[in-house]
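For this depiction, one protein chain was excluded, whereas all remaining protein chains were kept in their positions.
Chain nomenclature is as follows: A and B, assigned in order of appearance, with residue numbering initiated at 1 for each chain independently.
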Amino acid sequence: MKLLVCVKQVPDMESRFKPDASGVWYNEADLAFRMNEYDEYAVEQAVRLREELGEGTLLTVLSIGPDRVVETIKKALAMGCDNAVHIQDTTVSAKDPWQIASIIATYAQDKQFDLIFTGMQSQDRGSAQVGVTVAELLKFSCTTTIVGFAYDSCTVTTKREIEGGIKGVVTLKTPALVTCQLGLNIPRYPTLPNIMKAKKKEIVAIQVTDFMTTESRVTTTHFHSPMKKSGGIVLEGDVGELVDKVRAILKEKSLVLR
Amino acid sequence: MEATRHIYWNVGHSVVIPMYLMACAAIGWMAWGFWQRLPLWRQGKSLNRCDNYDLRVKRMLAEVYGQIKVSRVTDGGLFHALFFWSFLLLFAGTLVIMIQADVVTPLTHLNILSGEFYNMFSLLLDLAGILAIIMLAGLFIRRFVIQPKGLEIVKDDYLVLQLLFAILISGFLIEGARMAATELHQNPELARFSPGGLLAASLFAALEPDALLITHKILWWFHFVLVLGFFAAIPRTKLRHLFTTAANAFFAPLEPKGTIATINLEDETVEQFGVTTITDLTWKDIFDADACTSCKRCQECCPAYRTDKPLSPMKMVKQLGEYAENNPGGNLIEAVSQEALWSCTTCRACQDICPANVEHVNKIIEMRRSLTLMEGAFPGDEVRTAVNNIEVNGNPFGLAYAARGDWAASHQVSIMGQDSDVDILYFVGCYASIDKRNQIIAGNFIKICAAAGIKVGILGKEEKCCGEPVRKLGNEYLYQMTATENIEMIKAYGVKKIVTTCPHCFNTLARDYRDLGLAIPVEHYSTYIHTLLMSGRLHLTPKPFPFTYHDSCYLGRYMDIFDQPRAVLAQAGGILTEMDRHGSDSFCCSAGGGRIIAEEKLGSKISELRVKMATDTGMPLLVSNCPFCLSMFEDGIKTGGAEGKLRVRDLAEIVAERITNS
Partner (left out) sequence: MKTILIGEYREGKMLDATYELFGFARQLGGETVMFLVGDETVLPAYDGTLYLAEAVQCGEYNPELHKKLLLETVQKENPDNIVFIHSSYGWDLAPRVAAALKVAQVSEIVDIIDGGFEVGCCNAKMRRTVTPATSRAVLTIQTGAFPAVQPGGTPAVIKISSDSDGSLTFVGYEPADKKDVDLAKADIIVSAGRGVGKKDNIAIIQALATALGGELGASRPVVDAGWVPHNQQVGTTGQTVSPKLYIACGISGAIQHVAGMKKADFTLAINKDRDAPIGEFADVLVIADVMQFVPALTAKIAQ
């Protein structure tokens, strides 16, 4: 059985974002990068399945981006992926989800993957399109935002997260693709022997130009901070004074102090 | 009449050969007993603890014959020391008699055991015997009547105490029987020098001479057999500590305190990191279990044990010993339990107080290494988050790394990346960089340096967590990653001296980073400020304030820095009232050993207990020298209901308020 997990390297969301020179994406200076949170759930689930199925199963991790993404690939390998594909692309942030999905699908189309795992969305771009689009392009069965997963002889049983706390139980026949959501699992912390082993695992580097077949379908014209809610006030300073101010505001709005 | 006595009186010289043969057999059996334990110890990995032979021998002799460590705790310890010395005297006396009878007399006919010397000899030995019996009785009452909490009673205790009593009392009885027959009436002058014997002799006064002789002979053999039994029992009972504890004073580490083995991460042949089974330990770790006398001192000063957490350093050492003997393949981590291992604050109080030089802390760290590096385990999800934060942003809070130096914007300090021509590099640490309360301390330290004309630089966003918490939690890999990056950065700027305001950073940079190639001098701000004051670069106007002082574990017990911070505070006008536990007996704040990033879920709060000790002094102010301690105590004051009674402040705050440099 062949498994693929797609991961993206994103900035840590605690960072302060500033527009880059083009004004359509963030400036990478002073950002700390890590694996996209949802992709961690995807890797964990893929590795669990890989362990469950044992010998004869091959789990590949794929990432697109500049050299820095190798760190993220290594983490996935240390978590238990067997090998890796690094699609080298220094201008990955300029590509839209459609192009990213096309690149992945072009890579995957002749590889006979049975199951593909992706995150439900990236934390930085947040379009929630790439996974589903890959499935569409590969004509894979697909479901999204899963918080439960089980596999048994070509059938994947998932629990989808639905608004209001309910879950939808969905089964898929392989080949299939699932996008993973917070709550699916707790990603493991790589052990040192696995980190060491990961250093020896193969990372195939391929130029993105080999898979670039599409034009972008959306154009970003501006990257900026959201406007604050009008009338919203920001208070800062000594805790004691803050408490007095807040109490006064609440009292004025007669929201408290019944 | 001459003051001497007939050796082998009544039993006759014919006993000499069988006596020596039997003694040799008993000593041989004793040696055999230890020989049999060799394979037990040899299960462990090799470790050189025989270097610096002279130093080790000297230390061992001092500790054993001086009873230095055991007498540090008066309860039990003083009795032990006095018993040891008196028993040693009796043993030496016996040797003197043996030499006189079987070496000196046959060769020279000289009798050293005569005259005034013999009088003194008799008196000294008799007094030693009496003292030994009294001390033994004291120890007996302590163990079986008073039964101090935590002191376990095992089968060996009955056996050993009975045996020692029997040897001492039977010794006096033989003496008494001999004196009843030969001194009581014949030489009362001499008898006065044997007060113990004299008392025993009165028991036999009424006996017929023949019966007396037979009684004496029986007692002599009884006493002799007991002594043989004593030798034989040494390796097979708790008495083995006579040798193992003494040997441990020889084997104790010579490295700076707190040294942890730096794992070679380049070595690809290593498959096991840390300790899971007995064979992952060193021989010394197993030997420690034999050296442990179960005195429970470690347990008594353990902050985790004292707050009802599932850790007892003593129990852990005993569990390792038990597994080495009966279950060498067993999982030690399961035996000790993860909760117990994670509970340790690595405060080193156990190891410091241990009279047997047992090394508790590194055993725990090694087992944590196995948990962390082999299983990816964490004490809790909050630790997982903090560790991930350190990995990504170089601090446990998850603050963007680029904002690490933001606090310094309003201070007189150079960012090394812009201007590295500085007198000292201030390694700020995560707490002082990010935590609002501790940023004040960083600011105060800068102010102090500025007053003394010291130009200070910081790495700013190029500084990362020193790696201490994760290293103590067993994550050597992450520690070495962050440490290596810090070291490269520090070296690149040609730094001459590093000062820290955090004892954890201080220990790590000053000692642990040595293994990774940092050789620049590192100092804690308390000693640095002390030097500034002594050299006249910094002047303070003393303003009196009553206070109590907390020795942080990593400044005090680990680095033996006790006096300088007190001297600085005294110069600032401080009037110190010590807590009961201070100096090397200080009690942890709860945040060491990586616990700073962990939730304290088990038992009661250590910080509250320490705050209680501080409020018990009646002082309104507690002065600390560590950002972790400060944070823990502020927390403990709130949750422990000491608000309004006690305030905690950092040494730098006290000093900064009193600067008079213009």
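Note that in this section contacts are C-beta pairs under 8 Å (C-beta built on N, C-alpha and C of every residue); 3 or more make two chains touch, one makes a residue touch a chain.
None of the values given here were measured: they were computed from a predicted structure.
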Interface partners of the hidden chain - shown chains only, full complex considered = A, B
Ask   = Which one, B:D381, B:D419 or B:D563, makes contact with the chain that was left out?
value = B:D381
Message = So one chain is hidden, and I want to know which residue out of A:T90, A:Q109 or A:S216 touches that hidden chain in the complete assembly.
response = A:S216
Note = Hidden partner sits against chain B at residues 381-382, 436, 599, 638
Query = Residue-wise, where is chain A in contact with the chain that is not depicted?
reply = 11, 13-14, 16-17, 24, 26, 96-98, 101, 121, 123-129, 132-133, 135-137, 141-145, 157, 159-173, 176, 182-183, 215-229, 231-236, 239-240, 242-244, 246-247, 249-250, 253, 255-258
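Keep this in mind: only the chains that are shown with their structure count from here on.
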Inquiry  = I'd like to verify one number: the distance from the centre of chain A to the centre of chain B, where each centre is the average of its C-alpha atoms, in whole angstrom.
reply    = 50
Request  = Sort out for me which residues of chain A touch chain B in the complex.
outcome  = 12, 14-16, 30-34, 186, 188-193, 195-196
Complex contact set, residues of chain B against chain A = 265, 268, 271, 273, 372-378, 381, 384, 387-388, 391-394, 398-403, 461, 476-477
